[in-house]
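The complex appears here minus one protein chain, its other protein chains still in place.
Order of writing sets the labels: A, B and C. Residues in every chain begin at 1.
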Amino acid sequence: MALIVEGRIIGLLTLIVIAGSIIYYMQRAYSGKIPKLRRLQAVDVIDEILGRCVEMGRPAYYLMDTVNMDTPSILAPTVAAFQILTYTARRAARLGSKFFVPVTQGLAYTIACEIVDEAYKAENKQDELKLEEAVMYLPDGADRMYIINHMWSDEMAGAFFLGSWYHKAVIFTENAARVGAMMLGGTDTTHNIPFLVAICDYSLIGEELYALGAYVSEDSTVSSSLAGQDVGKYIAVILIVLGSILITFGASIKGLLSM
Amino acid sequence: MSDRLIKMQIPIILTAIIGLIMIIEFFFPMPTAVTNLNVTLRSFVTIVSAAALILGTIVLTIYHGKKVGTKGSEWYYSIVYIIAFVVTAGLGVTNVRDTTFLWIYNNMTSPIGAALYSLTAFYITSAAYRVLRARNWNAAVLLVCALIVLLMLIPIGAILFPPVVPIGTWIRNIPSGAGFRGMIIGTSLGIIGLGVRVFSGRQKEHMGIREERRQE
Amino acid sequence: MSLMKKLLDLDQRIIYALMFIALAFPILNPVVLPMDIQEYSRVSFEFADSIPAGSVVLIEGGLGAATYPQGGPGLEVQIVHLLGKGVKIVFFSIGTETAAWTVTAIDNALAAMPSGVAAEDGVNWVHLGYVPGGESGVAAFANDIRSVKSEDHYGTPIAQIPLLANINKASDFTAVFWWGGSEGSIPYGIRQIVTPFGVPMTGMCTTNEVPNYTPYINSGQLHGILGGVRGSAEYEYLMDMPGLALGQAMATNFGGLLWAFLVVLGNILYFIARKEEGDN
Partner (left out) sequence: MDSYLLGLIAGSFVSIGAYSVLIGDNPLSKFTEHLYMGILGGFIFATNWNYVRTNAVNPVLQGNFIYIIAILLSVMLFSRLKTEWLWLSRYPVALTVGAGLGLAIRTTVMSDFLGQITATILPLNSLDNILMVIGTVTSAAYFIFTAQTEGPYKYVNKTGRIFLLAAFGVTYGQTVSFRFELVIGRLVDMLRPEVANYTYLMLLLVALGLGYGYRTKKIKWYKGR
């Protein structure tokens, strides 16, 4: 019996290298060596949107679309969206903005409840929170009409579209834009990201969603992990460029990569 | 056992252990006992998700019930919800193959679902009119690519503007393919990074836990 | 406010109304514009057209509630086409829901059948219904029909069906038509019928799946393919039987043109408005 499943050796090696460099950068941050990161504009945008909502006395919506936590490809962006929700809910509590989080799946609903509840507790504003109105379960599909109708009647002034977005992306962003809300959008689903990019005032593309999750944790060890992810990108660039040059001269490394 | 241990640390450690088991099973040949355990764990996930949906509908029904009870704003709509819920759930719980239950699904739920799904066609158009404007070079790229590909796909496009077919096919294969490849590579790294942070217990916000940080 | 500004800030509901009209009008008044027939569809049609009278073909009906509006019209026309040529058809489905939709297709096709065409159940066609087991079910079916089915979809024992008297395995068929819809089951047919028995095959799938199957077409394992509503429409067009699919495909024309017009208009107005602002 082989020690490692055939065809997955390079995969495992890659995973170890990338995960290793992420852990390395996180460890380094403990000793105060913090890599210099490009600032993500989205961090300031969160406050800008919430501030606008407070000023106008209107609610902000935090939408995550598909949150089926039993589907791996959806789970990852959803967890990232929860991390950003933790920050956003807390800012909303501090600034005193009305906040609404509809969730379309039961498990994600319990998580969102807990996050928002903890956020208001941390800011000592529990009395301002009506949990059953701030976080609401809506059956997946039926949320479309509910949210559109309420966007118009609430005249919401700000919206966050973060998570795993599917066809609802264009429905909600277009309505929010027509109502006059300021929007931050971000997803990693290739089919629907164009709408978030085209319609929202600010957008996060693919990996930036995960990066924002790490960024807003306000913990330098966590945000340092982004430097570790960059190692992976350098690996990708080098492999592609080197591999292409080699293959042009007749030497292929594709066989090596599929070991 | 301290409060902190059961409320916080065990769930985090559990997350990491389960996650690592899934990864190890994939790369290393495992005895069937481990594979079976993983299959069982995954079936637990589906059961818990199903239970979570039951919980969600109960909470929603309680919410509407309260609204009717207190005569909150627009409480009369909540009656519509409650009647629809009770009838459908009642029929379905007694027998999921009940013909009336299936009739409701086929003739009410699917058409509304399909109609709502198709709303995208309208919003996609009004959004296009409003935002697809060549404000700068970046916006122009998006606009031109969208226009050419659409004309390539509708039957009349190829008749009115024959060159859109080869140009559209090329854009779809080369520049667009390259853009998405780069994005997918980035996203895959984002997922790995997220996994490392969650499994190492550095990020636990998704459990509703947020601690005051040592350093700001 | 200038007309320009008014047009730029057009009430979105006017756009919605225009879109409804653009999409509904061609359904109510089918206007058939000349349409370029895609290469794959033409190959698929000519393949069906070349089946000699008297031969028996196999059709897998894999259309469901979501895919029937696009594929159903094409399947109905194909049934009319084949029966009209004197070809006999054996239907089956690999899903329970799709087996029921196949009945709908047969019923609609029989209703649209020109008079004088022989279309008797059990003689000219038979619907064997649901075959369980996915790909391995298809394999078992291809090797020995009687091992998986003892009666047809309506409960008639196979022994009493004249059409099946001399038919028990895939090699007894002249051709296979795989209406896979969004099942992703076309490779089942290629792996279990085309490769082992050498029976030629063509089929239909949703638009987004077409690229996945082009390798099979290039290698000759698949004789063209009909993609989505456009594929169905092209079949109707080639048969000169304009119907629901052709109407739907033509309806995308109007919608698409309106969309393109609005985008171009928006840009022209935007540039004029910007120039005016620059002048002031």
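The rule is simple: a residue touches a chain if its C-beta (ideal position, glycine included) is under 8 Å from a C-beta of that chain, and two chains touch if they have at least 3 such contacts.
It should be emphasised that the depicted structure is a prediction, and the values quoted were computed from it without experimental measurement.
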| item | value |
| --- | --- |
| Chains shown that the absent chain touches, full complex | A, B, C |
| Candidate in contact with the missing chain, chosen from A:51, A:96 or A:141 | A:141 |
| Residues from subunit B at the interface with the omitted partner, ascending | 7-8, 10-12, 14-23, 26-27, 40-61, 74, 77-78, 80-93, 96, 101, 103-112, 114-122, 124-125, 128, 132, 138, 141-150, 152-154, 170-189, 191-192, 194-195, 198-199, 206-208 |
| Touching residues on subunit A - with respect to the absent chain | 8, 10-11, 14-15, 18, 35-38, 69-73, 75-76, 79, 106-107, 109-111, 113-114, 117, 131, 138-139, 141-142, 145-146, 148-150, 152-153, 178-180, 190-195, 197-198, 205-208, 211, 226-227, 229-230, 232-234, 236-237, 239-241, 243-245, 247-248, 252-254, 257-258 |
| Absent-chain interface as seen on subunit C, which is shown | 9-14, 16, 19, 23-24, 27-28, 69-70, 207-208, 228-229, 244, 247-248, 251-252, 255-256, 259 |
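Note that only the chains that are shown with their structure count from here on.
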| item | value |
| --- | --- |
| Set of chains adjacent to subunit B and to subunit C | none |
| Central chain of the complex, centres being mean CA coordinates | B |
| Far-end chain from subunit C, centres as C-alpha averages | A |
| Where subunit A and subunit C are represented by their mean Cα positions, the distance between them in whole Å | 39 |
| Per-residue multi-chain contacts in subunit C, two or more chains | 12 |
| Shared-contact residues (touching 2 or more other chains) in subunit A | 178 |
| Subunit A to subunit B touching residues, read off their complex | 1-5, 8, 11-12, 15, 18-19, 22-23, 26, 68-70, 76, 79-80, 82-83, 85-87, 90, 105-107, 109-111, 114-115, 117-119, 122, 132, 136-139, 141, 144-145, 167, 170-171, 173-175, 177-178, 188, 190, 193-195, 197-199, 205-207, 209-211, 213-214, 217-222, 225-226, 228-229, 232-233, 236 |
| Residue numbers on subunit B that touch subunit A, as the complex places them | 23, 26-29, 45-46, 48-49, 51-57, 59-60, 63, 113, 116-117, 119-120, 123-124, 126-127, 130-132, 142, 146, 180, 183-187, 189-198, 200, 202-203, 205-210, 213-216 |
| Subunit B residues within the subunit C interface of the complex | 106, 110, 121-122, 124-126, 128-130, 132-135, 143, 146-147, 150-151, 153-159 |
